[in-house]
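Every protein chain of the complex appears in place save one, which is left out.
Naming follows writing order (A and B), and every chain is counted from residue 1.
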Amino acid sequence: MHRSQKSASLPFIVWMVLFTIVPIILVIVYALQNGGGDFTLQNFVDFADPIYINVLLRSIGIALLCTAVCLLIGYPTAYFLTHKGLDKKGILILLFIIPMWMNFLVRTYAWLTLLESNGLITSTVNAIRHLFGAQDDVRLLYNYGAVLMGMVYNYLPFMILPLYTALDKMDKKVIEAAEDLGATKFQVFVKVVLPLSLPGIASGITMVFMPAVTTFVISRLLGGAQFKLFGDLIEQQFLFTGDWNFGSAMSLVMMALLLISMGLMNRFGDREGGGIL
Amino acid sequence: MKNAKKERNVFARIYLALVLLFLYLPILTLTVFSFNASKSRAVWGGFSLKWYISLFEDTDILQALYVTLGVAILSAIISTVIGTLGAIGFSSMNRGQKALWLNVANLNMLTPDIVTGVSLMILFIFCKLNLGFFTMLLAHVSFNIPYVMFSVLPKLKQMNAHAYEAAMDLGASPAQALVKIVIPEIMPGIISGAILAFTLSLDDFVISFFTTSEVQNLSTLIYSMAKLGINPTINALSTLMFIAVLSLLLVLNRRSALVERKKPQHHHHTTA
Partner (left out) sequence: MSVVESEHLIDLVDLSKSYDGGETGALKNLNLYIRKKEFVTLLGPSGCGKTTTLRLIAGFETPTTGKVFFDGVDVTDVPPHKRRVNTVFQKYALFTHLNVYENIAFGLRLKKEPQNKVDAKVKQMLHLVGLNGFEKRRVDTLSGGQQQRVAIARALANEPEVLLLDEPLGALDLKLRKEMQVELKKMQQELGITFLYVTHDQEEALTMSDTIVVMKDGLVQQIGTPTDIYNEPKNAFVAAFIGESNILRGTMLKDELVNFDGHDFVCVDKGFGENKPVDVVIRPEDLKVSEPADGQITGVVQSVVFKGVHYEMMIASNGFVWKVHSTLCREVGDTVGLSVIPFDIHIMKPTLNETPKEA
C-alpha cells in the first residue's frame, strides 16, 4: 500500500527533473563552454570587466535602496495595521494585499503613464514649477528615480505582508509585561517589539530584495534604453546578442548572488528565533 | 492617557491612508483615463468608452486574452494534479528522499524568474520545440507545481495521521481511501493551491516572455505595446484585468469568511 502511494509522486519527480534540474544543468553546461562547445572559464573572466561589474553593483545598490525605502514605509504601516482600534480591519488588510495580485506589467505601466512627459504627475509638477517662474520642463521618466519609484511601488506590499504577519502573531501580553516591568512606550518598541519582529523583517527584506535585484522590466519601461540593470544584461545576451554562453554565466552569477543573500537572511531570521512560517 | 491614544490612532489612520493612496493612485488614474475621450494622460476630454470598443475590436488583444486564460486554466489544472499527487506521495517517502525533493521544489521557487525563463528557453530550443503556446504552458506548469505542493502539504500534515488507515480499516481499498478520505480532507489546500497557480499564471510576465515568441499573452502584449509608447487601449485592458482580479479575490474572501462562520464554536467544544 505504501508503494502505490509513493508512486503518486512520480509525475512530480519527472516534471521537476525535466523542467527544473535539466534546465539548470544546461545553464551550467553553457556557462562553462565557449561558442564552439569547448570547456572554458572565459565567460566568467569576461564578466569581471568593469562595464559589467558596474551594472552588477548598480543593480545591488538600487535593490538595497528600494529594500530600505520599503522597510521604512512598510514597518509603520504593518505596525499601525495591528492596532486594535481600527474598524473593518479585514477589509483594510485586504486592501494592502490586492496590489500584490495585480498584474506586474500593469503596475509598472501605470507609473509609465504618470511619469511620461504628458503624464499626470509630470504635468502637475511642471505646472507648479511654472507658477514659480521656472521656464524649463523637468523630465521625471527614464532616470534612476523613476526606476526606484517603480520598484518601491511594485514591491512595497511584499514588505508589508510578512511584517504584518510577524507583528500580528506577537503575543500582546509580552508588551503588557514589558510595560508592567517599567518600560516606556519607546523602550517597549526598541527592546521588545522590534527584536520580536526581526524574522518578519528578514523575510520582508528577502521578498523585496530578490525580485528587485533581478528585474529587467521596470528598468526597461521606466529607466529607458540607457539605464541598464543586471537583469537587462542577461535578457540582452539571450534575445539580442545571442551569446548564450555568456548569458548563462551571468545567470549563474545571479543565482549565486541570490543564494548567498538568501542564506544570510535565513541565518539572520533563524537566529532571532522562529521565522514567520 | 486616553487623548494620547486617540491622537496616535488618528496619526495611524492618516499614515495608512497615505500609503493606500500611494498604492492605489496609479491604478485609479489609469482607470479614470481609460474612460477619457482624448488621448491625453493629464487632461480630461470627456467620458468615452471608445478605448474599450477598440479593445474588443483588436484581434491581437483578444487572442492574447484567450492565450492567457487558456494557459492559466490548463496550467492550474495540470499543476494541481501533479502537485497534489506529489505531496501525497511524500508522506510515504523516507526522510532523505523527502528532503531531496523538497529542496528541488525550493530551488524551483527560489530561482529568479529571469533565470527560470532563460533556462527553460535553452531547454525548449535544445529539444527543438517551437516556442509558443505549448512551451509557455509547460513553463507555467513548472513554476506552479511547487506552489500547489506547498499549499497541500500543510493540510496533509494537519490531517489526522490515522484517517487513511481508518478508511481502510472500515473496508476501503487504498484507492478508495485516497479518493473518499484523503482528497476531501485536504480539499481546502488543493483549492487554494489551484487558485494560487491560476493567479500566478495570470500575473507572470518574465517566464512567459522567454518561453514564447509569436504567441502573446496579455503580459507580453502589454510589454511590447508599452515599449512603443502609451496607448489608452492598454489602460482599458489594465482596468478590466484589475477588476477581474479584484472580483476573484472578493469572491474568494467571501467564501473563506463563510467557511469560517460555519464552524464558529469549534474551539469552545474541543477545549471545554
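Just so we're on the same page, a contact is a pair of C-beta atoms (placed from the backbone, for glycine too) under 8 Å apart; a residue touches a chain by one contact, two chains touch by 3 or more.
All values reported here derive from a predicted model rather than from experimental measurement.
Judged over the whole assembly, touch between the missing chain and the shown ones holds for B. Across B:Ala42, B:Leu120, B:Ile181 or B:Ala197, the residue that sits in touch with the chain not pictured is B:Ile181. The hidden chain makes contact, of the residues B:Cys127, B:Ala163 or B:Leu250, with B:Ala163.
Residue in contact with the omitted chain (choice from B:Ser38, B:Asn130 or B:Ser173): B:Ser173. Where subunit B meets the omitted chain, the residues involved are 160-163, 165-174, 176-177, 180-181, 184-185, 187, 263, 265-266, 269-270, 272.
Quick note on the criterion: only the chains that are shown with their structure count from here on.
Residues of subunit B that touch subunit A in their complex: 5, 9, 12-13, 15-16, 19-20, 22-24, 26-27, 29-30, 33, 40-42, 81-83, 85-86, 88-93, 101, 104-105, 107-108, 110-116, 118-123, 126, 138-139, 141-142, 145, 149, 168, 174-175, 178, 199, 202-203, 205-206, 210, 218-219, 222-223, 226-227, 230, 234-235, 238, 241-242, 245-246, 249, 253, 257.
The touching residues of subunit A, counted against subunit B in their complex, run 1-13, 15-16, 19-24, 26-27, 30, 73, 76-77, 80-81, 83, 85-86, 90, 92, 94-99, 101-107, 109-114, 116, 118-120, 122-124, 153, 156-157, 210-211, 214, 216-217, 220-221, 231, 234-235, 238-239, 244, 247-248, 251, 254-255, 258-259, 262.
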